[in-house]
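Supplied in structure tokens, the structure appears directly below.
Of the protein chains in this complex, all but one are displayed in their positions.
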Amino acid sequence: MSAEAATEPAQTAGAVGAVATQAELRADRRVRRRRALLPYLLLAPGIAWLIVFFVVPMWSIISTSVEEGDMDTGFVLTWRWANFGDVWTNWREQIIRSLEYSLMCTLFCLVLALPLAYFIAFKAGRWKNLLMALVIAPFFTSYLIRTLAWKTILADDGWVMHVLTTLHITPLLSGMGWTYSDNSVLQTPFSVVCGMVYNFLPFTVLPIYTAMEKIDPRLHEAGQDLYASAWATFRKVTFPLALPGIVGGTLLTFIPAVGDYTNAVMLGGPKTKVIGTVIEQQMIGTGGNLPYGAALSVMLMLGTLVITLAYIKRAGTEEIV
Amino acid sequence: MSKNTDTLAAGSVAGDLRLVNVTKRFGDFTAVNDLTLTIPQGSFFALLGASGCGKTTTLRMVSGLEEPTAGRVLIGEGDITRLRPYKRPVNTVFQNYALFPHLTVAENIAFGLKRRGVKDVKQPVQDMLDLIELSHIGSRKPNQLSGGQQQRVALGRALINRPRVLLLDEPLGALDLKLRRQMQIELKRIQTEVGLTFVHVTHDQEEAMTMADTIAVMNHGRIEQLGSPTDLYENPKTTFVANFLGQSNLLPGKAVGTVGGDGEHVQVTLDDGTRVLVPSARNCAVGEQIIVGVRPEKMSIHASAAEVPAGRNVLAPGLVTDTSFVGVSTQYLVKAAGSEEIGVFVQNDGAQIFRPGTEVVVSWDPSQGFGLDGRQDIDAGAEADLEAAS
Partner (left out) sequence: MPAHPQVHHRPSMKTRSVAVLNWFRKHVIAIVAGLIFFFLLVPNAVVVWMSFNKPSGKYNVKWEQFSLDAWKNPLNDGILHDPLMLSLEIALVATLVATVLGTMIAFAIVRHSFKGRGFVNSVLFLPMAAPEIVMGTTLLALFLNTFGVGFLGFKSILIAHIMFCVSYVVITVKSRLNGMDPMLEKAAQDLYATPWQTFWRVTFPLVAPGIGAAALLSFALSFDDFIITEMTAGSSLTFPYWIWNAVQKGIPPQVNVIGSLMLVITLAGIAVAEVPKWVKATKSH
């Protein structure tokens, strides 16, 4: 057999091959060492940036949160943990209100995002990309300007108020405490949450859509073939498969919402002050107590960090980044 | 370098591709196990085996995309074991073609020449487009081509570099049956025309037999048997090859002696007591344990033992369990008490067709059987073939 015969000339050729291999091997080892180092070189600048300007500042804010003093004499690090007790006593109302608003916002965002993502992923056909672009398009015009537009939309003499009054929904809203009178919805929790839902909805839709888009549409056919109604197919097939995206979308909505104060300020009034506004005032505004602002920020940071880490632990990091 | 040129001029082994004691391990798994193989220059060589047999790993070690754990790869006298892929005079036609989607057909074909610093690529690219019969669509992008056209671009893109060895990794796997047949003939034509060494990896035994001069059947990282298509088909040396390459009826038994002048035939008692003869020249069994093999198309089917001509091996009467009419032939399964089902393919020459349930007798000419070592797994390769086919 030729397979047998091959070994013989190979042995005579061995010397020539071996010399070449030595030099090759050395070059090879060099290349290999460089290759092993490459990922770290690629990662270093970006990750260093994030460590210095995202991770390290967490320590800065903690140290600031236990300082003592005032604007005129400056603040000194005295490890005054009582700052945390102070801010809780002073602004408990705003903290709870922030949680309420962001929870409401997240709930409404989910209610809207699920049918929207479902429609785009499964029913939009070749318009899929265009519709998704339209969901994201608002990102590209300044959100403060768009938020201001809600002032026009929800104005006392605007058409939304007109519809709400005609349908006698306004007394319902004020009855639930979402508005303060029957002829205005601006400067109320209703207008604030409305603006928040509008601003954060794309953040909820995107991960849910991404998860749904991966689902093979034939699974729906299979579900219905196996005697599941459209609704049962959604509950038993689509929903579980889209769950990672739904959880991700919830997280990416709730966390930014809880710290947001732009909607509360622009669409709200004195009675809708949230924790973000307090932090803003203490850190750079008229409040003037840096440690108090920092302490509130630390509370917010730790709260969201716990939620996020719990999520990472369950979902893993590969899925989301 | 000068030494290499000398040996090149010297001749015989000038461009042969040689693998010497090549082993490749991935962790605990040995993909290729101490493989030694010579592929003569200018031949069309096929590595045939089920998925996971090590054939693709072998190919990747030749192309340089995988490095052997041990052993050497040589072309002629040049050792290329540790050479980076882009420095090897070897090109590959990839399984899913891996055509560059951002480049046109012509740019894809010119890619290798340009990387090697060839200045004027226009003429060679045009010649290659002519050879693969795609001159009219040189400016299209790969995603505008049909599967068969993409296949030819992948081939042209590799061929234009005139590699010492052209590797084909399941090149026709993505095509439908009819196109595959057509491309098989085309590939063979191009290979004859350009005279390069083609190494073809496939799980499709028919494809390997149609195109290759020499086939190596691989199993568990080793070569089970190597030879021409006819040699492998007619004289399988192991149950794996007998089952993997086409179909075989394998009947276990015991060798009881020789008969005829110079022991021309080995006499075998099958497990059900039937006595049959096997040509000594085609018997690989060393000990007493023997497996008698017969290809289904070498068998005949008869209404009764009385109709069997003299001098043939005859099995005990059995019942037809299945009759499949496939046009050119009729394929029967026959089951006798105490033995496995026997496959029989009968040419449709107008003879009687037996319905399932009919009692029949099966026979064959002793010269058509072969003997295998009886200590092997009798079903080896049978499932592998099914797997590969699916």
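Order as written gives the chain letters A and B; numbering starts at 1 within each chain.
Following the convention adopted for this analysis, a residue touches a chain if its C-beta (ideal position, glycine included) is under 8 Å from a C-beta of that chain, and two chains touch if they have at least 3 such contacts.
Note that the structure is a prediction, hence the values are computed from the model and not measured.
Touched by the hidden chain within the whole complex are the displayed chains A, B.
Only one of B:Asn161, B:Asn249, B:Thr330 or B:Gln376 touches the absent chain when the whole complex is considered: B:Asn161.
Residue A:Tyr143 is the one among A:Tyr143, A:Tyr180 or A:Phe239 that touches the chain missing from this view.
Listed for chain B, the residues touching the missing chain in the whole complex are 63-65, 84-87, 90-92, 94-96, 98-102, 111-112, 115-116, 157-158, 161.
By the touch definition given at the top, chain A reaches the unshown chain through residues 38-40, 42-43, 45-47, 49-51, 53-58, 60-61, 63-64, 112, 115-116, 118-120, 123, 126, 129-131, 133-135, 137-153, 155, 157, 198, 201-202, 251-252, 255-256, 258-262, 265-266, 276, 279-280, 283-284, 290, 293-294, 297, 300-301, 304-305, 308, 311-312, 317-318, 320-321.
By our rule, only the chains that are shown with their structure count from here on.
Between chain A and chain B, the centres computed from C-alpha atoms are 56 Å apart.
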